[in-house]
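Removed from the display is one protein chain of the complex; every other protein chain stays in position.
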Amino acid sequence: MPKSEITLSRTHRTALVGCLVGLCAVAVAPFFLDTYFTNVLIRTLLLAAVVMTVDILWGYTGILTFGQSAFFGIGAYACGLVFTHYGFGPGWALGGLALALGSAAIVAAGTGWLAFFHGSSPIYASIITLALPIVLTQVIYSGGSYTGSSSGLSGFPTYFWSLEVWFWIAGSFLVSTTTAGWLLVRSDFGRVLVAIRENEDRSAYLGIPVSRIKTMLMVFAAMVASVAGFAYAAFSNVVAPELAGFQLGTELLIWTALGGRATLLGPVFAAIGIDTMSSWLSGAMPFIWKLLTGIAFVGVIVALPRGLAPLISGLWNRLRPQRHAIPFEANIVKASATRMLQGSFGDAPPLRIEGLSRRYGSLEVLSGVNLVGKGTELLGVIGPNGAGKTTLMRCISDGKERTTGTLYINNVEIASSSPQQVVGLGVGRSFQNTNLFETLTVSECLKLARYRIDGTSLFSRSDTIALPQPSLDILQATGLDKKLSEQTQNLSHGMKRGLELAMVLATEPSVLLLDEPTAGLTRPERMAIGSVLTKLTREFGLCIVLIEHDLDFVRAISDRVVVLHQGAILMEGTVEEVVASDLVKAVYAGHKEEEVA
Amino acid sequence: MSDAILTLSDLTSGYGSASVVRDVSLDIKQGEILAVLGKNGMGKSTLLKTIMGFVSPFGGQVILRDKNVTKAPPHTMARSGVAHIPQENTLFPDLSVEDNLRLGVNSDRLFRQRLPAIEPLFPRILERMKQRAGTLSGGEQKMLLMCRGLISHPRLMLIDEITEGLQPAMVDRMAEVLVRARDDLGISVLLVEQHLDFALSIANRFMILKLGEIVEQGVVDSQVTSDQLSAHLAV
Amino acid sequence: MKLKKVLVGIACCLGMSAYAAEPIKIGIPVGLSGANSVVAPSVVQASELAVEEINAKGGVLGRPLQLEIADDASGAQGAQRAYDSLVFQKEVDGIVAMETTAARNAGLPIVNRGRVPLIYTSFYEGRSCSPWMYINAWVPEQQVEPIVDQFMSEYDAKKFFLIGSDYAFGRGMLKFTREYVESKGGTVVGESYLPIEGSDWTAIISQLRSANPDALITSTSGGAPNVTLTRQLRSAGVDIPYGNYAIDEGTAKSMGGNAEGVYLAASYISSLDTPANREFLQAIKDKFGDDAETPNELSVPQYDGIYAYAAAVEKAGSTEPSAVIDALSEVTVEGPRGAIKMDKQRHAALTMYLGKVASDGSVEVVKSFKNVDPGEQCPQFAD
């Protein structure tokens, strides 16, 4: 982490200015608004803060949640219940607020545990968030006179401050949470969220604890929503089951979609605009109003998936004079004393596989594979298509993949570890396809890869990325060090391959699994990658397992080759031995007798 | 032009930003087997997938009997008489052999009509109609693939490494089936292969694909031997 | 806002020369959408009729009445919007509200803040008290007695089974029913609730059958849960005496044969043969023609409520809120339900009618109970 300096980054400056402008607007607004609008806006501003959290969850991180209203409701009921049944006063208010935060956090953590685990589908997670407010409402209904059941609680003692005060409270809450949210999504951590949305699997394989991040995010979003709910109840002096209901949860989603997901301010303004407008219009045409919002919602989802905000900001950008966007330039430095350089892992081989097999239904893709990968060794895995090479990689990098067998990484049994845990043990894996994180830049991708080791900053962007020497080598060899602020979707195929490799190396693995790292590359690019790989084994003591079709390439860099055929190891030896083997020739040329295996 | 079943002109395609097939031009006449040779990862399968419409080309054209089908979706290609036999994930392993065959034809009526004609070619397959396709041996699965391809009465077959992992007897059997399909039924075949002897034993012409480009092509005659070409394809 | 008031004032002077004075605004928050939207049209019509009649007789204190209708979406959030709009934007002088309990509870803090007299006109589970509120519809004390008494005397029922929707009204009514039954020497052999949206009563009906009670009393939420329960009871062959707190005439009619034999108690039944009711029915028909909604247990108290407010303003001599609140307990309204005075701890003694649904879905009055007392509702307002 760089030493904090007195000068603010541009992002922080913008945030500060925006925050101050917002606070000024909040400060003066009550003097220009009549009582009615002040009343309406106080509630709306609190809801807008909840919408902001929905946008972070859904727009940025890709968690489609119907249940954010539940946490709003929990906050509201914490206020209502404490003031109604236990007592009223500053102490009780703080206690109630703590209760709101605590119970929202606990419920969110439970929901996260249910909804997010390695391999859970996003649809399943959405259904869980839908079930949450439904179950919660049911609980409130069955609470009898304690929760007020359907009638809710009303008329409890509360602070009957003047409207201006409440407006300032609600407004500054919205402005401050939105500023925090704005900084969050623009921070390094925000990039992690986007990475999870764009490619959850790949994030996990970079050692990013996806499920934990999602759960933590849910907890924080829940806490913000519960504070909003608490304030809502304290102001309006009413709590009712519908504050926790899924109807409100859906409405929050609709506002987010209409405002423009992943724009943060879009949903906030949409919430304020639409909720105020519906106060006006729904009275005049209750049914039509709902129908129109429904139609607008469907239309926006189908035709304008990014909502209305991009339209407006596009117009704004066209109207104002072109400003030069200063690209975010990152400093790449060498990571100090990395694990890789330390080299030694004791006597145990970095990778040991015993009796590994993998069955898909009745189909046995791998059977009884025994393999040892030593440090400083580049192990080539070859074999015809469908021999189980990629499955082998998958079994090494995800503890839940294999059907039977034992696997040791640096002498630790991987048991049924999730991919990010396996990364923690020292396994790095590159993939066949190169769809990385399309909208992230090269430096953001690299930062992502350093998440496990360097952590990330929540509200700021660090401009320094410490990378181990081999990563730096790759960046230089492929020319990526000149393109750090380029979005990955604009890179050439070769550069994407290089970036992929640099990212995996940035996780400082001791076992590196490479699945056709040179596919689709030109000859010079292959040679460059080849020499980096050789260097990795010789100088940094890595164990590399390489799947490759190009035997020339394997011959040039590999010490030992394993031939996989129909899920079993056919032979093992030096490249020369293998190439000379009639058996292997037969397999490759198709002469092989089926019985041989 | 008119005697070509399939014409490719300057076809370029790939995935994302990577060009895997580059400027490939070729044509196949009726009743001709064209072998596309080359090592793994040289773009052969992608070439077939592009023709079939699974991969949309970056540039160039695919002409099927005077009709531009460059952007046609796979099912349209299949229905225009192109049978694709891919290399991986070729069967529905949990469906029965019969169901797999039925999927080769558009209607069950045609299926029943055509089945008897296919029977002599694949006697062993048809004995196992009710068995799940996944339980067949590797060789039998390949035969089932051929059988499914032929029952659709294609004009053109795109065959991807059908001999991979086959024992010699089966390879010979496969060669026989393909030759009969060409000579008796007038079916054209675009044959992607690594098995040189097999390919050269049945192909009329060959071309070699390297890093997505055609680097050599010619007519298969006694002068062309597998040793000559194997330089390009060496293990 | 001031300017607007002046303009409105001018408009009134120019347009309605008969009334030189500014109109008295009455806010009607009502569930135009949501659960109450079924009865809302009849409530609006009753309000419009009352205002028209009063204005035709010269208004109140020489000022015309004017309605401000706002949708409360039958829930708390909508009600807050509606009350905000009525109290702070439209600046109404009084509110007459037929709403759900949740909506009323949501509105009360706003009414307290804005100091607006509120007359609540929907039956409810009782014991809602506010310095600014009066209630002219029935509470459990008035509803339960006629039905339970009838079952005990006519059918010699000793064992009662109670079924409800799990919400405040359902629980509140059945709690009182249980107490009343037990005070009269009966027993409650089962009390079961389904979540408020629930409409599959299978398990509860099985419980009912195995408990083998003499009589059944249900208090569900209106609409689907109520009619599905009645239907499923019928198709399960349950034919013990059956009292239903949530059924009204309209529902009974739409259910046809399924509702036959169901008992209900009400402060208003449209077939009441009194001059006041005949006149009222005719007036509704004359004013709304084919669009006229059948008056019911919810729209008639609304009609009465507006008359009550008008009478209180007249008596207080102004729309000054606290004066009106004081006057409300002293005025008597002669409406279709008879004479009603809200002098029982902000509630009113009501004449209750015991009805039984006939085979064609119409409701026959079996008995009437004069001036049933609402009991101890809001002791803090006892005179």
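Order of writing sets the chain letters: A, B and C. Residues in each chain are counted from 1.
Rule of thumb we're sticking to: a contact is a pair of C-beta atoms (placed from the backbone, for glycine too) under 8 Å apart; a residue touches a chain by one contact, two chains touch by 3 or more.
Definition applied: contacts and distances are computed from a predicted model.
Undergrad: Looking at UniProt, which of "Hydrogenase-4 component F", "Branched-chain amino acid ABC transporter permease", "Cytochrome c biogenesis heme-transporting ATPase CcmA" or "NADH-quinone oxidoreductase subunit N" names the chain we cannot see?
TA: "Branched-chain amino acid ABC transporter permease"
Undergrad: In the intact complex, which of the presented chains make contact with the chain not displayed?
TA: A, B, C
Undergrad: Which of A:S9, A:T35, A:S103 or A:T250 sits in contact with the chain that's absent?
TA: Per the contact definition at the top, the residue touching the missing chain is A:T250.
Undergrad: For a quick check of understanding: of B:I63, B:L103, B:L121 or B:V179, which residue touches the chain that isn't displayed?
TA: In the complete complex, the chain left out is touched by residue B:L103.
Undergrad: Which residue, C:G62, C:G256 or C:G317, contacts the hidden chain when the whole complex is considered?
TA: Residue touching the chain left out of view: C:G256.
Undergrad: Please identify which residue in B:L6, B:L64, B:A78 or B:L144 touches the non-displayed chain.
TA: The one listed residue touching the chain not shown is B:A78.
Undergrad: In the complete complex, the non-displayed chain touches which residues of chain B?
TA: These residues of chain B touch the chain that is not shown: 52, 54, 73-75, 78-79, 84, 86, 89-90, 92, 94-95, 99, 102-104, 106-108, 148, 152.
Undergrad: Applying the definition given at the start, please give the residues of chain A touching the unseen chain.
TA: Residues 62, 64, 113-114, 117, 119-124, 126-128, 130-131, 134-135, 138, 141-142, 250, 253-254, 257, 287-288, 290-291, 293-295, 297-298, 301-302, 305 of chain A touch the chain absent from view.
Undergrad: Can you list where chain C touches the absent chain?
TA: 33-35, 37-38, 166, 192-195, 197-200, 202-204, 206-207, 209-210, 223-224, 227-228, 231-232, 234-237, 251, 254-256
Heads up, the rule we're going with is that only the chains that are shown with their structure count from here on.
Undergrad: If you connect every pair of chains that touch, what shape comes out? Choose line, ring, star, complete or other.
TA: line
Undergrad: Any chance you could check whether A-B or A-C wins on number of contacting C-beta pairs?
TA: Result of the comparison of A-B and A-C: A-C.
Undergrad: Take the average of all CA coordinates in chain A, do the same for chain C, and state the distance between these two points in whole angstrom.
TA: That gives a centre separation of 53 Å.
Undergrad: Could you say which residues in chain C touch two or more other chains, in rising order?
TA: none
Undergrad: Could you tell me which residues belong to chain B and also touch two or more other chains?
TA: none
Undergrad: Using the touch rule from the top, collect the residues of chain C that touch chain A in their complex.
TA: That would be residues 1, 32-33, 37, 69-71, 73, 75-78, 80-82, 84-85, 88-89, 100-102, 105-106, 108-110, 112-113, 125, 130, 166-169, 171, 193, 195-196, 221 of chain C.
Undergrad: Using the touch definition from the top, list the residues of chain A that touch chain B in their complex.
TA: That would be residues 361-363, 384-386, 433-435, 491-493, 496, 516, 519-520, 522, 549-551, 566, 579, 584-585, 587-595 of chain A.
Undergrad: In their complex, what parts of chain B are in touch with chain A?
TA: Chain B residues touching chain A: 14-20, 39-41, 87-88, 93-94, 132, 134-135, 137-139, 161, 163-168, 171, 194-198, 211, 235.
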